[in-house]
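Removed from the display is one protein chain of the complex; every other protein chain stays in position.
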Amino acid sequence: MGETAVTRLMGTFGVQSELLIAQILNFCLVAYLLYRFAIKPTLKTVEERQKKIADGLQYAESMKQQLAAAEKERLQILKQAQEEAQALLAKATSEGEQYWQVQKKAADEKVEQIVSQARNAMEVEHRNLLNETKAEVSTLVMETTERLLQKVLTDDLRAKLNQQAVSLLSNEHGTKT
Amino acid sequence: MMEINGIIGDIGRGLTAALGCLSAAIGVALIGMKAVEMVGRNPGASGKILVQAILGMALAEAVAFYSLFLYQG
Partner (left out) sequence: MRKGLFTFFGCILAFQVQAGVAVSPKPYLLGTIGGFPITNGMLYTWIISLAIIGIVRWLVQKPQLIPTKGQVVVETLIDNILQLLQPIVGARVVKQAFPVLIGFFIYILMQNWSSLLPGVGTIGKLEHGHFTYFFRPSNADLNATLALAIVSMIAWGYFVFSYEGFTGTIRHIFGNKADKSELSFGIYSFLFFIFLGVGLIECISILFRLVSLSFRLYGNVFGGENLLNNIMALAPWTKYVLPVPFYFLEILIGVVQALVFTLLVAVYIGSICNQEEEPSPSP
């Protein structure tokens, strides 16, 4: 081995310095052009896309959270409104009941009053009517009896009859009332 | 170079190439065997093992090329 062996080897495989340098330059140029115009922009794009995807995911996540919060809020508001409505309804019902009660009571009282008034009036009227009737009947009886007795009866008998009639009337009146 | 009955040949060249290729083949075979064994034991690491095995095979294979090309008769 030595210088000669190396040169012989290089000769066997046709290695020449010009070709070697040309190949080196060629490769360097190709690698540079590839990296500069194809690989670098591609890597950049990949990075950009990854960033964008990450941003999108994050955005979606935050949106989801916001949505959940909004839903929660909505439910809360709904619940509150329901409660309020319930309370309002209960209040209205109780007030209505109370009002009804009051009104009913007032109406009842009024009815009672009217009825009692009517009854009183009726009683008074009845009594008046009865008294009137009594008086009229007694006078009527008296007149009739007088007329009758004047014609037929003697004074004695007349007195007897009068007395009997009065006692009868008073008796009858007493049982009736 | 040696001459037997008027036939000129280079036994050294053939022997070097043959032994070099044989050893390279044995080396590659051993590496392949072990790699398969390892993948069988640990299938999850097949990617790493593949890289190591290819590297080892390349290094073992280089022996064949040395013996083929670098022989100075």
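The first chain written gets the first letter, and so on, giving A and B; residue counts start at 1 in each chain.
The criterion applied here is as follows: a contact is a pair of C-beta atoms (placed from the backbone, for glycine too) under 8 Å apart; a residue touches a chain by one contact, two chains touch by 3 or more.
What you see is a predicted model, and the numbers here were worked out from it, not measured in a lab.
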Absent-chain contact - pick from A:A5, A:L20, A:V111 or A:V124: A:L20
Using the touch definition up top, pick the residue from A:T42, A:Q82, A:Q113 or A:T144 that touches the left-out chain. A:T42
Need a quick check: the contact residues on chain B for the chain that isn't drawn. 51-52, 54-55, 58-59, 61-62, 64-66, 68-70
Spell out the interface residues on chain A facing the chain that's missing from view. 12-16, 18-20, 22-24, 26-35, 37-46, 48-49, 52
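Criterion: only the chains that are shown with their structure count from here on.
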The chain B residues in contact with chain A across the complex are 69-70, 72
Which of the residues in chain A end up touching chain B in this complex? 1, 5, 8-9, 13
